[in-house]
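Removed from the display is one protein chain of the complex; every other protein chain stays in position.
Order of writing sets the chain letters: A, B and C. Residues in each chain are counted from 1.
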Amino acid sequence: MERLLPLLVAIPLGGGFLCPVLGKFARNRCWVELLAVLVMALLLALSVGQLVAVDTFAYWVGGWKGGDNPIGISLVSDGLAQLVVLTVNLVGLLAVVFSTSYMRRFTGPGLYYGLFLLMVAGMNAVVIAGDLFNVYVFLEVAAIASYALVAFGTESEELEASFKYLVLGGISSVVILFGIGLLYNLTGQLNLSEIAVALGAMAGDAAAVRVVWFAAGLLLAGFGLKAAMVPFHAWLPDAHPSAPAPISAMLSGVLIKAIGVYVMARLLLNVLPPSAAAGYAVMALGTASMVVGGLLAVGQSDLKRLLAYSSISQVGYVVLALGLAAVLKVRAPGETLVIGLALFGGLFHLVNHAVFKSLLFLCSGAVEQATGTRRMADLGGLAGRMPVTGLCLRVAAMSIIGVPPFSGFWSKVIIVVALAMAGYWTLAVVAVAVSVLTLLMFAKVQRDVLDGEPSACVRDARKAPVAMSLAMVVLAALCLGIGLAVPAFKRHLADPAVTALRAGQGGTPTYPERFRPPVSAERPLAREEVRP
Amino acid sequence: MTGIAACHLSLGAGRAAGLLPYAVALGLLVIGLYAIVAKKNLIKIIVGLLIADYAVNLFLILTGYRPGTEGHAGAPILTDGAQAARTAFLRNTTDPLPQALILTSIVIGLGIVALVVSLAVRLYEKYGTFDVTDIRKLRG
Amino acid sequence: MTQGRHSGLSSVVKDITRIVAAFIMLFGIYIVLYGHLTPGGGFTGGVILAAGVVLVVLAFGRDFSQRLSLTERAASFCDSAGALGFLVVALLGYTVNTFFMARFIHAQAPFRLFSAPAILLANLAIGAKVAAALFGVFLAMAVWRPGPREGRLS
Partner (left out) sequence: MDFVSIELLVLLAFMAIGSLVAVEVRDLLSSIICVGAVGFALAMVFLFLGAPDLAITQVVVEILALVILLRVVLTREDRTHETPKDTLTVAGTALVLGGLVAAGVFVMAGMNPVGEPLFGTEGRSAPAHVSAVGTAPPSVEAVTAEQFGPPAGRTAAEQYVAQGLEKTGASNYVMGILLDFRAYDTLGEATVIFVSIIGAYAVLRKVGRLRPGQGGGVT
């Protein structure tokens, strides 16, 4: 299984390269759809396999491991990467299944599925990358594919949203690359673990440490922009609603996490020298996103736009929890329980949000396709017309609000408890208050969209096609299933991920030690240099 | 030291001169970002993206530069396999790694330009102008 | 350029293009092939090749280029083929020692065309890919764009 790690990237790349040609030359769009579904199914199987069969390890691309010093690019598979890869590919598969029916209205299936698969390839590659520049390159793959996908309908509104998204994304890429350049100037390394070691050795040099924090600021701002944290959130409410529904689900559900939050967490908790100040900054970003996103969402009248704003708010929870863990790692390294809770809560909410937000966006797509509108004022009484979609929408809404048996409840409770145990009572209260805001906005969604008398455009709405219903039902089942199986989820999925981020207790990151090239060549992967 | 090396100046005290080019790169980045944020013309925004891209590439190449013992930078391309030539090469060559990174970054920049220009072309078709104030229908 | 969109530019331009385009493409191919020995490589050479093809298309017009099948369809095909080729070069590593992107052919004596066979192959794939991609996007975006064109449901 370890040898198959690069296939997580290679398979979707191959599929993505094939799709446009197939789209041009095949008579029927079924072939492209079949290829895309097969590729995503294979990826899901691979990521499950990684999770089940593989412990933490580093894979050296091309065997360029060098002596004690990495000269090639490493791929890293640890609990966190496996969890995020699994989430990405699960949501990806369901979004593709949904697309096979939803995207019939659009032209250019080859281009659509090509871009989709390449976006997934980019996300997978970012998540398993062990090299900073590699993160940048594949981040661009995922980001550029998403720019094009946002504009896929080629209406003026979509083009405009895509342009805005592209420009802000371009800024973030430039800033990130500048930060990478600074770190390279300081350390002469690009490998994440080597950078961590070099930065750790630099701790005494005040001038160098200032540069490190400047670089860290640039990187966090750049990835914060990709994750749509609040001062940098301007693009998201335009871009996410404009995209076709399965793409909205991918963008809100996994893209902002895989290329934003995930990399932020990696850098903050595993690579950069431990620092409370950076943790506080990230907590501030998270709190601001949580509150501002929630407040802005309540006032929206467009269903998808409301969902987009609520994404900002919900990702705020994740970032707040991860920032809390970063602070505690410096301030109270002995409080392993609280740190573990904060990390678990953050990651749990990350997965939950991926599930219920993509479900919400898929439901909104089904509603839009059936009724032709996204304005909530024009909708109403859908529950009777589209029972499956209505039920799924209700489940997702209850999960995002945090109604007890559903998954969203547990992750929010854990985050609030972690905040309270760490002594941040105000933040705990704020988190609960934002939860009430969420309740308000989704009560409005349920009242305006699902309940009441069927309105004019709802009356002739037909039920969602099978493929779309299937994707939604699976996600809804996951919302409930994860909520009912929290201990199992924690033990098998979350705990390894928490361990990966926990590394670095007491000031010395252990991330590097684990992913440094093994000194003895016992592992089969640690191939001896055999070349002349 | 002859040739180009003769033109070298030791500007001011110590590190300050060696840091000036970095400041220029940062300045270029800021000019580009300013154009992106404050300008209201799609083409100007694209120009800003290009400038920001140049700035980062400039910064990366500056981090890899070293004058070498001959006083001028040697390209990381070996042209002669003889031992003496190799030794001189190792002494003079600049850092090849940032160059590989920049090559990638230039290509990525070109890709972004291709996409953003096609978006601008489409927007022009829809609105008949490159002016953002006429285009902006969306509200944040 | 407005009147000659389909039949190309004036005969002077065509004559010059006949001579120059061949050299441009030859130079592009040289840059691709000798990327591992001299400055340049697959990407640079690919861009030069694309420029050569674009020159031909601009000078001789749409009808001629369609006869040579220098169309978006062909460009898109070559684009995918080149990208897949590079991926195959990467995956060929698996055939030898199960390493992604490992060199499946050993490095030879330096300073020869075949001294780095894997790099040569990768350069060729990238060159074809980049040339086709940039030519295609140039066709799609800049050349015929203002002119009337039927809706294309690819």
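As a convention for this text, a residue touches a chain if its C-beta (ideal position, glycine included) is under 8 Å from a C-beta of that chain, and two chains touch if they have at least 3 such contacts.
Everything numeric here is computed off the predicted structure, so don't read it as measured data.
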Omitted chain - touching chains that are shown: A, B, C
Per the touch definition above, residue among A:56, A:154, A:373 or A:499 touching the missing chain: A:154
Sole residue of A:1, A:71, A:203 or A:456 that reaches the chain not shown, by the stated touch rule: A:71
Residues of subunit B in contact with the chain not shown: 4-5, 7-11, 14-15, 17-24, 26-28, 30-35, 37-41, 43-44, 46-48, 50-51, 54, 57-58, 61-69, 71-79, 83-84, 86-88, 90-91, 93-100, 102-104, 106-115, 117-122, 124, 128-131, 133
On subunit A, residues whose C-beta touches the chain left out of the figure: 13, 16-17, 20, 61-62, 64, 66-73, 104-108, 111-112, 114-115, 118, 121-122, 125, 131, 133-134, 137-138, 140-141, 144-145, 147-149, 151-155, 158-159, 162, 182, 185-191, 194, 205-211, 213-214, 217, 531-532
Those residues of subunit C which, in the complete complex, touch the missing chain: 31, 35-44, 47-48, 50-51, 72, 76, 79-80, 82-83, 86-87, 90, 100-101, 103, 107-111, 115-119, 122-123, 126, 129-130, 133-134, 136-138, 140-142, 145-146, 149-154
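Note that in this section only the chains that are shown with their structure count from here on.
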Pair exhibiting more inter-chain C-beta contacts, B-C or A-B: A-B
Centroid-based (C-alpha) most distant chain relative to subunit C: A
Gap in Å, rounded to a whole number, between the CA centres of subunit C and subunit A: 36
Gap in Å, rounded to a whole number, between the CA centres of subunit C and subunit B: 25
Shared-contact residues (touching 2 or more other chains) in subunit A: none
Complex interface listing, subunit A residues touching subunit B: 133, 137, 140, 144, 147-148, 151, 154, 156-157, 159-164, 166-167, 170-171, 173-174, 177-178, 181, 184-185, 190, 234, 237-238
Sites on subunit C touched by subunit A in the complex: 73, 76-77, 79-81, 83-84, 87, 90-91, 93, 97-103, 106-107, 153-154
Interface residues, subunit B side, partner subunit C - complex: 75, 77-78, 81, 103, 107, 114, 117-118, 121
